[in-house]
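Only one protein chain is missing from this complex, and each of the others stays in its spot.
So, chain A:
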C-alpha cells in the first residue's frame, strides 16, 4: 500500500502532472514530506497540496474493522481462534489456547536449557493432522547453528504419537513436511526470507521457526548502529510475514551476561533514592536476553527458559494475555513436558530475569546427544 503509485490515484490532472514532473512517484514519497516541503517542491498552493494529500491518504490508509468482527473472523477461520496448542497444558491455558498466530513468540534461555528441544516438538506438532492437535501443514525450520536432529525428531514422534510414527509411510510424510534451511550468513538468510514469503503466500506453510536469531545477527562483523539497523529491517520483515500469513512464528534467542552499561533506570529514578523500593538488580548474577531492547519490544510473547536450584522453569515473561507465570519442566524422550500445570506467579521484574544456577548438573544427567 505504501508503494502505491501516484499515477494510480485519482487526482486532478494538473496536480498529478506536477507530481510526476517532480519525480514524486509513490505515495511514500509524497507522504514523507511535510506540507510546506511539498508546496515548495511542486510550486502549488497550500489548499491544493492539502487536497491532494487527503486524497492520497484516503487511498493508502488501511481499512478499519471493529474489534468484534476481528474476533468473529478469527474464531471462524482460524484454528482455535488463532492459537497453536503446544501440548503443555498449563502453558496453553495461560496463553489462552497456545502460541498466537500472526505475531512473534520468543524462546530465550541459556545454552542447553531446551530451546531447540521445544522447537523440535513444536515443528512435529505442527505437521500433524488437526485431530491430533496439529496444524496439518508444512513447517519451515531455519537452523542456524546446525542443531536440528532428525533422529531426535523421530524419537520424539515415536514416543509421543506412536500410532502415527510406527508406520514408516506416516513418519516419512510428517517428517517430510518439515523443511530445514541452513543459512550460513545473514545475507543468505535475507535471501531465503523472500522465498519463504512466496511459499507462505501459497498457503502451504503453517509455522516458521528460527533457531536462533541471535546467532544470525552475531555472526556479522558490523557493530553498533549499523547492526541495529540491519536487525530492525529483519524484525520488521519477519513481523510482517507473520502478520499477513497469520501463522505462528517461533524465534529462539540467546543470553548474555549483564553489562555494566545495561540501563535499568530512568533519569527521574536516579534522583529519588529516598523512600523508593529499589532492588539493586544490577548486582545480581543473572543473565539478560541478547539482541537488545528494540527486539524485546518487537516480540509479542516472550518465554524465558531458565535453571534455578537444579530445576528448569519456563516463564511467561511477556504476554498480552497471560499473567507472569513460571512452570517447572523437564526434557524427556518424548520432548519437553511440564512437571506441573499450575504455574507459580512471579512478582515484579523478576519474571524477566534469566537464571543459570545448578544447571551443569542437569546437563550431565545422562542425556547425551541432546541439546
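Just so we're on the same page, contacts are C-beta pairs under 8 Å (C-beta built on N, C-alpha and C of every residue); 3 or more make two chains touch, one makes a residue touch a chain; residues count from 1.
Keep in mind that, in the parts below, contacts and distances are computed from a predicted model.
Note on the omitted subunit: UniProt lists it as "DNA repair protein RAD51 homolog 3", one of the names in "DNA repair protein RAD51 homolog 3", "alpha-glucosidase", "FAD-dependent oxidoreductase domain-containing protein 2 isoform X1" or "Glutathione S-transferase omega".
Of the listed residues A:11, A:24, A:56 or A:186, the one in contact with the hidden chain in the full complex is A:56. Among the residues A:12, A:162 or A:348, only A:348 touches the chain that is left out of the figure. Of the options A:182, A:197, A:239 or A:330, the residue whose C-beta touches the omitted chain is A:239. The chain not displayed touches chain A at residues 1-2, 27-28, 31-32, 34-35, 37, 53-54, 56-71, 74, 81, 96, 100, 102-103, 229, 232-233, 235-236, 239-240, 242-243, 261-270, 272, 275-279, 293-294, 296-300, 302, 317-318, 320-321, 323, 347-352.
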